[in-house]
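With one protein chain removed, the remaining protein chains of the complex are shown where they sit.
Now for chain A:
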Amino acid sequence: MEFTRNNNRQLLSKIATNDRHGENTPYFEGWKAYDSNPFHPTQNPQGVIQMGLAENQLCFDLIEKWLLENPDASICTAEGVDRFRDIAIFQDYHGLKEFRQGIAKLMGRVGGNRVKFDPNRIVMSGGATGANETVMFCLADPGDAFLVPSPYYAAFSRDLRWRTGLEIVPVDCKSSNNFRITRTALEEAYEKAQRSNINVKGVIIANPSNPLGTVLDKETMRSLVSFVNDKSIHLVCDEIYAATVFGSPRFISIAEIIQDMDCNRDLIHIVYSLSKDMGLPGFRVGIIYSFNDDVMNCARKMSSFGLVSSQTQFLLAAMLNDEEFVGNFLRESSKRLAKRHHVFTKGLERVGISTLKSNAGLFFWMDMRPLLKEQTVQAEIELWRVIINKVKLNVSPGSSFQCSEPGWFRVCFANMDDETVQVALERIREFMHQGKEEDGVSEKSKHWRKQNLRLSFSSSRLYNESLMSPHMISPHSPIPQSPLVRART
């Protein structure tokens, strides 16, 4: 069979057999550990707590309540079934008008109502994953490159490059200025690319940032716009976390920035989604909003490859056009995220761990540099293994986000209940305490080197998971999809 397999393998495309999907990296070890020993408050209290999953699980109760009160939002209930036929055959790639209106309203609201979004410019896609890939197909050709400020969402390497044939040129940002994107860094990266004969077609940023959890300030945004304008290249803004902002400074959409700037609007494109703001990654709602008519039209045709299910469009149209609900949801979500963020960051502060000051996202950027035995990626990975194996927390190492400085970790906080938060904090406290007790802070790293750093997989205690394996990995997490996902039925 091996011979035949190899023979057939040559008949596949390069894309099918290369590694540019990014999933064969060592980082899935963390997921292995989690999958084989997942935490459960009663059935497996010693298991690994999932903190590598950027999901927003804090506000489902609000949505469930709305669903109960609005049975006609479903085309399958008695109240809504008279719409079933029309919706079931609706595959128009323009999307349901009411759905687009709801999305446009939400985007406007999330941007502080300082911009109006045109529903006729809203283009659907298969989640933000599909949106980012589609935008790349529209803007660049194989061999072209996009500048991406680091640290950046790990799956960009798949979404932007895999099937498109594009390259990523990272723009390194440093902690010395809180990872701000500077004009200098952009210019440097651009020039370096030019010297290597790499054709840079644009810049892509995430605002708010994953993994930093920070929002871009006006000055940086204006600088970005002026940079792309000068070079006649594109600017793609992934605003997927826009409504996860829970404190000041407020979120500013790129749409607002260009209102007051003299720039070529054909260069500006926004990617959006409901996966983080509303906590609905399963519904696959990705949005492309381009100010460029040709890109908009091209992306719309490409949306045939990833339309949003009309059943889902219909449901969300009803929900998002309920302005009272949306207003209440956004306010409440911010509150809960703020509270959760506060509990964690204060808890960490108390044991001497600092985090990057942030006010958005579903995670914080944790600074473990003082605990590294040396400032190298290798040391970071060693520490990461200890955190997974000993502390039993699945967090994401900064290197998986291409961070140029070792020692940073992304820790997700919105995908668990309050009790689990306390358990996680307790484990961290214990771990830091142990280190202090032994030989003082500077000895902590020596202490760990003595540990057996090999991962242990204790598969004996797996709790009975629900039919849907709710701990599935978000494509927006830096860790590749675990190949160990098991079918449960």
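General remarks:
Definition applied: a contact is a pair of C-beta atoms (placed from the backbone, for glycine too) under 8 Å apart; a residue touches a chain by one contact, two chains touch by 3 or more; residues count from 1.
Operating definition for what follows: contacts and distances are computed from a predicted model.
When the listed names "Sodium/hydrogen exchanger", "Histidine-containing phosphotransfer protein", "1-aminocyclopropane-1-carboxylate synthase" or "UTP4 small subunit processome component" are checked against UniProt, the chain not shown comes out as "1-aminocyclopropane-1-carboxylate synthase". Only one residue from A:A145, A:V271 or A:V308 touches the chain missing from this view: A:V308. Screening A:P38, A:G52 or A:G127 against the full complex identifies A:G127 as the residue touching the chain left out.
Set against the missing chain, the residues A:L267, A:L330 or A:V411 yield one that touches it, A:L267.
Residues of chain A that touch the chain left out of the display are 1, 4-5, 7-9, 11-17, 21, 23, 55, 57, 60, 63-64, 67, 71, 74, 76-78, 81, 84-85, 87-94, 126-127, 129-130, 133, 137-141, 144, 158-159, 162-163, 201, 232-234, 264, 266-267, 275, 279-284, 294-295, 297-298, 301-302, 304-312, 315, 466-470, 472-475, 481, 485, 487-489.
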